[in-house]
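Here it is: the structure, laid out below.
The complex is shown incomplete by one protein chain, all other protein chains being positioned as in the whole.
Chains here go by letter, A and B, matching the order in which they are written, and residues are numbered from 1 within each.
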Amino acid sequence: MDLPGYYEYYCGVKIIAGHDALERIPGVLQDLHARRPMIVTDKGVAAAGLVDIVRGAIKDQLSIGAVADDVPPDSDLRVVNRLAALYREQGCDALIAVGGGSVMDTAKGINIVVSEKADDLMKFSGAGVLKRPLKPLVAVPTTAGTGSEVTLVAVVKDHERHLKMAFVSYFLLPDASILDSRMTLSLPAAITAATGMDALTHAVEAYYGLSKNPLSDATALAAIRLISRNLVKVTRYPSDREARLAMANAAALAGMAFSNSMVGMVHTLGHATGSVCGVPHGVCMAILLPYGLEYNRHKRETIMGELFFPMGGSDVFAGTPKEQRTDRVIAYVRQMNQDLHDASGGRHARFFKEVLDREGKPAVTRERLPDIARTALGDGSIFYNPEELDYDDFLMVLEAAWEGVALDPGCIRK
Amino acid sequence: MPGPSLDKEETVFQPQRAYTFYSPTKVLSGNKALENLPVELDAMNAVKPLILTTPGLSAREMEKVMAAAFADSNLTIGVFAGVPPQPDLMLIRELYGLYRDNGYDALIALGGGPVMDTAKALNIAVSGKPEDLGSLADRNPLTRKLRPLAAILNLDLSGCEMTRYVSLGSLSLTSPALIPDLTVIDPRTVMAEERKTVASTALMSLTQAIEACLHPERNPLTDAYAYGSARFIMENILNVLRNPSDRKGRLALANAAFFAQTSFDNLAPGMVYELGMAMSRSCHTHPGLIMGLLLPHFLLLEMKKETATRKDLYLFIGGPEAFAGTMAEASFRKAVDRIVEILLELQSLVMDFPRSIRDVGIKREDLESLVEPQSAAGVRGEYDPQDIRNILEKAWETRF
Partner (left out) sequence: MNNYKEIHSGSKPFKRAYVALMLWFVGRAIEAAARVDGAVQAEFDGLPPEFTFSLGVMPQGPTMIVGKDAQGLVKYRGWNPEGQKIDLKMKVKNLEGAILMFTFQESTAVATARNRLIVDGEVPAACAIVRVLDIVEVYLLPKLIAKLAVKRYPDWSFGEKVWNRIRIYAGAVFG
């Protein structure tokens, strides 16, 4: 087990997991002296009946102050402000976020506004601005997942001023995260696959990144193990409750790993692709992950080889000579994308060329790759990547990821 | 690609049942970790910490280290280097006065065991009123957040520093609010302990980690922390004892203790831990040594059970490479053998290392009283008395 010369680790979120974890929410809020929560969610989650399940689990012991189900797919400052006003009007004293990344970010944003009585959320952007605990926040993820139920970051977009505000603070962490298998049972195959690969990317990048530490390593290994055993299975058999619970655990574990060890170039390029072409985050992660491994390999060969243990399992690992393990890891990830592609009826994309937008047209064209490469230059996740990337390097990786071909090791500058 | 799961490590990290996990401490480990205290305390709105530690030669050294850590910070710190081996509530009252009268707003416990217990109890008092301590002994309503508390770990630990337990004189409390906000592991504060102490702390941590692995209510997170703990101990214990100036190894062992305690805190104590604690009360030996002597017997008993709780213990003890290369049937036994190997090595590396529980003064007549559930001398958990008897007899008869 590696011990770096220095590291920091924190995850103060209480994790509550199980097939009936939702029923524990009233107890959590009571311990925090809260009794009138506002549920924050989106229309998709509500339509899937998940909010009703949550309400059913808690309504006998709590009085729900408000249910806000109009959070957009991208967290929006106007929505944050409007819902904060609703929270105050209804005399709420806690938040329950039921949804994916955008719902979590919105709830965290609302929490800043109502706790600090802020009129301008902008004042609190950046790191280290929040100085005291916020109102109680319980996170109920409905994907597996972004891991935002255990991260200290919230991103809120100001669409009027075209700004993306990032908030970083330990006080943004939810007080508790509820991992309940009922919340992902009805997740469609393509989203199951994409969010599962998001979790895998978090764990893998945390494991080979520069901020790697023993606890992020242990949680990453656990996450990768669970994903390897459950993601393809649950994409094929969506109502396998044990597999759903395993994936929910994996996403939270991966979230703990990357929130302390940070992420690297897969996220740098993924954020940029999402920003320029609107491709969903998990889809970008799945496509770019093999390239993160290939590009950084010369600096992290042994470490990457270790990942073959949770991915392949002990027997296969034992039978693979050390020098071949990293190759097998890269092949494993590509194969997983292929398996998910098959299990989702072709909806899970394996490379950027095959990603389609809502109208069925290609979402990423070759002409936009230079824009994406330029945008990537401004993303802070690159600090934690083992190897340097400049504009040309970004473009090279994007070209390969667009086409779906492996990187030419000879072209990687060392 | 991956077929149905037939791997030897089938259930590792797999959620088997509903669970809750909570670890609210921020850990800072490594080079110049202490220098981050001013910034961390500031984030908790604290500017004047009171440091508690034990008297003795190392106290002066530690004072210098702490002064250096806070140099250039513009802050004033206080140092109380008088925590005795068995602190009592009177000390808490004195320190309460000291804390309040001098405007302190945070506590730093430098050292394990009694220092940490003092700090936790004092923190309750200063975050409310000292009377709270008396009234709290009967119930556990401590959900209110306490004032900032930082723990600086060394290698002389009682096993509960980072847990929600505090035990001081007649006071015994459990509350997550007691868990320190910060855990600091710095090379300058893990160097002092002698071999026997290092071995004891490591064996206690190993026991906590292994019992967490085998606990019926284990979960993916307690597995993850136990894994980190067991790996660090197995990879470093012998090196550190052979070469006491191995800084990195010592840091690893301190990390291991913290990880093991976290898993331990989120489950319940196991049989070996409880027996070790019970026996050490009567014979004044570090409980870790006794736990180390009991561990192999406990594991052999586990191994023979029909419904073995898990078969992949060797993954934690031997690591992925060794585990993957071992046949399933031989795996658990190999874990036990590795532990016995360590115990044998310790005999040559540590002066007066006990080879049996007989060597620490346990009398055969005393063994039966340990089997009695709920007895003063016995264990508190619910275990099969025959199992306990079995293990104790084997431990009595065997000399490693």
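FYI, a contact is a pair of C-beta atoms (placed from the backbone, for glycine too) under 8 Å apart; a residue touches a chain by one contact, two chains touch by 3 or more.
All values reported here derive from a predicted model rather than from experimental measurement.
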item	value
Shown chains touched by the chain that is not drawn here	A, B
Chain not shown, touching residues in chain B	30-32, 35-36, 38-39, 55, 63, 66-67, 70-82, 94, 98, 102
Contact footprint on chain A, counting only the chain that is left out	4-8, 126-128, 166, 209-211, 262, 377-380, 382-384, 386-388, 413-414
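Simple rule for what comes next: only the chains that are shown with their structure count from here on.
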item	value
Contacting residues of chain A [partner chain B, same complex]	1, 3-12, 14-21, 24, 31-33, 128, 131-133, 170, 213-215, 217-219, 221-222, 225-226, 228-229, 232, 245-246, 249, 253, 306, 309, 312-315, 317-318, 332, 335-336, 339
Chain B residues within the chain A interface of the complex	1-2, 5-9, 12-15, 17-33, 43, 45, 143, 145, 219-221, 223-225, 227-228, 231-232, 235, 248, 251-252, 255, 259, 315, 320, 323-325
